[in-house]
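Comments concern the structure below.
Omission of a single protein chain aside, the complex is shown with its protein chains in their original locations.
Each chain carries a letter (A, B and C) given by its place in the written order, and its residues are counted from 1.
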Amino acid sequence: MLPGFLARAVEVLLGREGRSLHLKAAGGATAVLAVAMLLGSWAVVDAEQGAPRANLKTYPQALWWSIETATTVGYGDFYPVTLGGRLIGAVMMVVGITTYGMVTAALATWFVGREQKRRHHLAHAARELSEETAHALHERFDRLERMMAGRSEER
Amino acid sequence: MLPGFLARAVEVLLGREGRSLHLKAAGGATAVLAVAMLLGSWAVVDAEQGAPRANLKTYPQALWWSIETATTVGYGDFYPVTLGGRLIGAVMMVVGITTYGMVTAALATWFVGREQKRRHHLAHAARELSEETAHALHERFDRLERMMAGRSEER
Amino acid sequence: MLPGFLARAVEVLLGREGRSLHLKAAGGATAVLAVAMLLGSWAVVDAEQGAPRANLKTYPQALWWSIETATTVGYGDFYPVTLGGRLIGAVMMVVGITTYGMVTAALATWFVGREQKRRHHLAHAARELSEETAHALHERFDRLERMMAGRSEER
Partner (left out) sequence: MLPGFLARAVEVLLGREGRSLHLKAAGGATAVLAVAMLLGSWAVVDAEQGAPRANLKTYPQALWWSIETATTVGYGDFYPVTLGGRLIGAVMMVVGITTYGMVTAALATWFVGREQKRRHHLAHAARELSEETAHALHERFDRLERMMAGRSEER
């Protein structure tokens, strides 16, 4: 049931076709992080179970540990001691850091885009100027042709 | 009194209409982080009170813990042990990381904007060139019309 | 054998000439980080060996410590206690943070580039407009010359 719900959440976040890449990437990474934290919390208790100095023994503890780990806070109240648990932890660290990088990059893209809208207006102005110039030159040609036609008739 | 003061601080930081989005976002996130740290320090002591192995018991300790947590340093000298305290901690971590992401993105936007000013000059130069061209072509038309008018008269 | 393999990995990641700077930098930094973590894990055990309160004594422990350190999680289950070990740790922290900065910056560059493709189309449109204008003006000249030639003949 849980994986089904999560797959759905990812789908919802990734499925909107009209959105920009940076929004999709940041949303997708956040969804992957949430899945990694939920699955990792469950898997780490399983991996640590029975290890002599294990301190990650219950699911609520493991969920709190996954938050500490993905945010790189790492108080040291809980940490894995087995190879399996440490592999899960390493994945969670990397996914967490990558997600924050994606969110930061998406924010930067959003800010830069907003700032560039002003430059956009400038580009539009340049285009309008170019159209105006072309129009004025065509009018000069029209006038010149009328002058020539007039001289032909007056003869 | 404290919430009133904080609401005012947020207002001051967000209220300047003329500022760019990235400055407002970075300033607003910093204000939200400050509020989260002050309110969180107060709430975490309340949540931890009475828990058997609680180590967050006084307000100065909780304020120091909130700094450690929001910056993701996490020495492990203080950490929450109750569900309520851990929820407060999780919010503080996420708010802290998002704030640093916003500040980094705002810095990037500021730097990129400065670098693009040079390109701005280039765009202006292209526009001036376009205006010069239009002006020169109009002068050629004027001369051509004078030539035609002169020939009409000489006849 | 290990350094040879790593040198090869760096070469593969850096050697693709056609890739953009930001992809090469992010890939290169990741490769340098992997090398720093593998070499550092090996060197730190050597440095810590024999220190009275050393806790980094085996290679698997040291590798786990290098992951914790490079991601800035730092649970505190393992840490260097000698000058040599701490120097290795400091290098690993700086390399780790710089790598995440490079990855974040590369993501931002990728996102910004994607967003600017739309503006690219606008620039292309402006260029086409300019070519159309030039073509139309040349046709007006052709017509004017035909008119003058016609008048010469009719005389």
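Assume contacts are C-beta pairs under 8 Å (C-beta built on N, C-alpha and C of every residue); 3 or more make two chains touch, one makes a residue touch a chain.
Treat the numbers as computed from the prediction; the structure is a model and nothing was measured.
Novice: Out of A:Gly27, A:Gly40 or A:Gly74, which is the one that touches the chain we can't see?
Specialist: Checking the options A:Gly27, A:Gly40 or A:Gly74, the one contacting the hidden chain is A:Gly74.
Novice: Name, in rising order, the residues on chain A that touch the hidden chain in the full complex.
Specialist: 72, 74-76, 104-105, 108, 112
Novice: Which chain B residues touch the hidden chain?
Specialist: Touching the chain left out of view, chain B contributes residues 60, 64, 67-68, 71-77, 100, 103-105, 107-108, 110-112, 114-115, 119, 122-123, 125-126, 129-130, 133, 136-137, 140, 143-144, 147-148, 151.
Novice: Need a quick check: the contact residues on chain C for the chain that isn't drawn.
Specialist: Within chain C, the residues that touch the unshown chain are 20-22, 25, 69, 72-76, 79, 81, 83, 86, 89-90, 93-94, 97-98, 100-102, 104-106, 108-109, 112-113, 116, 120, 123, 126-127, 130-131, 133-134, 137-138, 141, 144-145, 148, 152.
To be clear about the criterion, only the chains that are shown with their structure count from here on.
Novice: Rounded to a whole Å, what is the gap between the Cα centroids of chain A and chain B?
Specialist: Comparing mean C-alpha positions, chain B is 17 Å from chain A.
Novice: CA centre of chain B versus CA centre of chain C: separation in Å?
Specialist: 24
Novice: What are the residue numbers in chain C that touch two or more other chains?
Specialist: Expected reply: 72, 74-76, 104-105, 108.
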